[in-house]
Structures are given as structure tokens and as C-alpha cells.
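A single protein chain has been omitted from the complex, and every remaining protein chain is retained in its original position.
And then subunit A:
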Amino acid sequence: MLGLEKKDFQLLLVVAGLTLLAPFILNPFPESSGMAQFNAGYPDLMQRFVIFGIFAIGFNILFGLTGYLSFGHAAFLGIGSYGAIWMMKLISLNVIPAIFMAIIVAGIFALAVGFITLRRSGIYFSILTLAFAQMSYALAYSVLTPITGGETGLQIKSSDSPLFSNLEEGEIGRANLFGMDMRASFELNIGDWLFTFNAGYYIAAIAMLASFYLAIRIFRSPFGMMLRAIKSNQTRMSYTGLNPRPHTLAAFVISGMYAGLAGGLMVAMDTQVGPERMFWTASGEVVLMTILGGVGTLIGPVLGAGAIKYMENILSKINKDVLHEWFAFLPDGLEDLLVTIIYPFIGKGWHLTLGILFMLVVIYLPGGLVEGGQRIARALRGKKANDEDGPKASTEPAE
């Protein structure tokens, strides 16, 4: 189906099902229960899940397939965002042209950056991309203020009147898709549950499914094969008469365009941009997402993005009082002890949990959550299935 193998098609179907039903799946707890704070089914967070999913999928095409670790990927996301917001300010409030603008701008920038940075590999490549991203950040922050709005960033203001729009005087434009407001939501009350279906989320979700499909096609294509060859042994690849450069550059540009798409979608959702979106910690975040989920796997980056954004939004909300509430059934001394132990890892300290989790994954589970899942599945299937697999052939190049 759709040019995919059966297994991939099933994966795509599962992902599609999960994304489209996300408002249900992410809201498992009734509103009035104490667990309601773990619900992630509100539009803002769901949008972030899919948008950062796209970002991470794109990053994975570069890092997972070619092994080039870019530490400056957020620059493309930021530049895509700036492209999109200018499109909205000047031409049209429709999100489609804005998103396409974001992809194109990010793609062109990625082409320029990739052309220069891909001359080097390994740590040098990481540093070069980092340098470019930091330069973009510094410029957006200072010199380019007329274009980027500097520290305050850009928003759609009442003074903006895009070419193709019929705004009244003083009306602040809103991002829309052929008249449908991005913020429009349909709320469904079933018993004690409240499910929100947000227009913006579904647009982002469709974009994610499209990019996920494209990523599967890239992974399974001869081009993807070529990229894997670059990762495993570039020298050997050039000995067979293939030039790795154009392939790596193509992967870099595709990955940059994915980041641009994510940036464009971000603007489509909340119509604002700031330079902090390009800061190197943002680039670090996408690295964390991809590794945490499982680098080089199809579904891993999406899982990683979801896990990190969930932690960022939910874990950071838990405070001391909530903890005390949970452990209220314990004797007082024990309760205080438990709260004291757990407290540093939640709330404002959620980065600590993230850091520890990330280190554990890198140390024990280089394949990320996906490998963890596979191991559990294998353990559940029991030893017998394990024996049938037989000794695995090593894919490492013999040096």
C-alpha cells in the first residue's frame, strides 16, 4: 500500500490512528480526579508533540542515517519560523503559503550551510553547525532586528494588513486555513471526560503524518541505503565510485526542510517568533529527543519528542503540595522523607530527570526507547523466540 511494505504500512496506520485519536488517548483521566493533571490532551501540548515530532523525524534523517551529528538544527526551525511569520504579515493569513514559505526558506538556508559545513565530518561538523546556529541566533538577536524583531521577536499586530485578507481596521489577524481559525476547537463532553478537538492540532498532525510517510519512503529508498553507507564507511563508499557529498547534502537539506516545516507550523499555531528558538539549547533538545526515542529508527524520534515534551509540561507542574497529597496515606515521617527525595526530580528540577534518563539511555540503551520496547517484547515472547532468531550477523565493518 502506498508503495510501502506491509510492516511499514502497519506502522504508518498505527501512528496515524494514534495521532488522530490523540485527544482521546492523551486524556485518560476524568476531569475531577486527582490524576487529571497527567492529562496531556489539551491543544497546546498536543500541537507541540506533533511539531517537535516533525523536527525530530527530520533530524533523524540526517543523524540517524548519515551519522552526521548537527548541533545547530534549531537554526533552521527558527529561520523557517521567521519566513512563515513574514508571509503572514505581508501576503496572507492562510497557513498554507506560510508553511511552504518556511520550508523553502529553511531549505535554502540549509543548502548554504550544508554546502560549507559538510566539507568536514565528525566533531568538526558538529562545531561548524553549532557555529552557524549561534551566529544566526546572535544576528537575529542584535543586528537583524529590523527583520527579526530582536529580543521581542515578531507577532502579528493590528497594524499588519496582509495583501490577501479582508481585515477591518485595527483587527488583529489570526492564522487560518481558508477561513478556519487555527484556534477553533470542538469540545466533547462525555461523562466526566472533556475531549478537545483543535483545528490547529489536526493540521499539524496531518503534516506530521505526511512527513512520517515521507521519512519511511526515504528510509526504504536506494537513497536511504546510500545514506546508511555513508554512516558505516564513507571511504569504502567512495572507493566504489560513489561520491558521498551530494547524498549527504541532500539529506542535510531535507532535514533542514523538516525543521523549517516544524518552524512554520509553530508560527501557524501561535503566530509569534523569538530568537531564543534558535539558541543552541534548542538544538540540543532535538538531539535529546532523537536519542531518547531511538536514533535511526522510524518511530523513535516521535516517541522521544513526545516523551520530552510530556515531561516538560506535566512533570514540571508537579509541586511539593501535590507530592504531599499523593503520599498523604503514609506516616508523616516517611511521607516527608519520600517528598524530600523525589522533590529535586520534579517541578523546576525536571531537567535533572531528563539528564539522568538521557544518560541512562545513552549508556544502557543506545537504541533508545524503541530498543527498550523491543527488548521487553523479546523477553515477553520468552527464550524460545530468542533462539529462533539465531546469532545475528554483525553489520559492523571489519576494520
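By our rule, a residue touches a chain if its C-beta (ideal position, glycine included) is under 8 Å from a C-beta of that chain, and two chains touch if they have at least 3 such contacts; residues count from 1.
Assume contacts and distances are computed from a predicted model.
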Inset, instruction - Assign the chain not included in the display its UniProt protein name, restricting the answer to "Cobalamin biosynthesis protein CbiM", "Succinate dehydrogenase / fumarate reductase iron-sulfur subunit", "LIV-I protein H" or "Lipid-transfer protein". - result: "LIV-I protein H"
Legend entry - Option from A:36, A:138 or A:338 whose C-beta touches the chain left out: A:138
Legend entry - Residue of A:50, A:128 or A:307 in touch with the missing chain, whole complex considered: A:128
Inset, instruction - Kindly note down the residues of subunit A that lie in touch with the hidden chain. - result: 63, 67, 69, 116, 119-120, 122-124, 126-128, 130-132, 134-135, 138-139, 141-144, 280-281, 284, 287-288, 291, 344, 349, 351-352, 354-356, 358-359, 362-363, 366
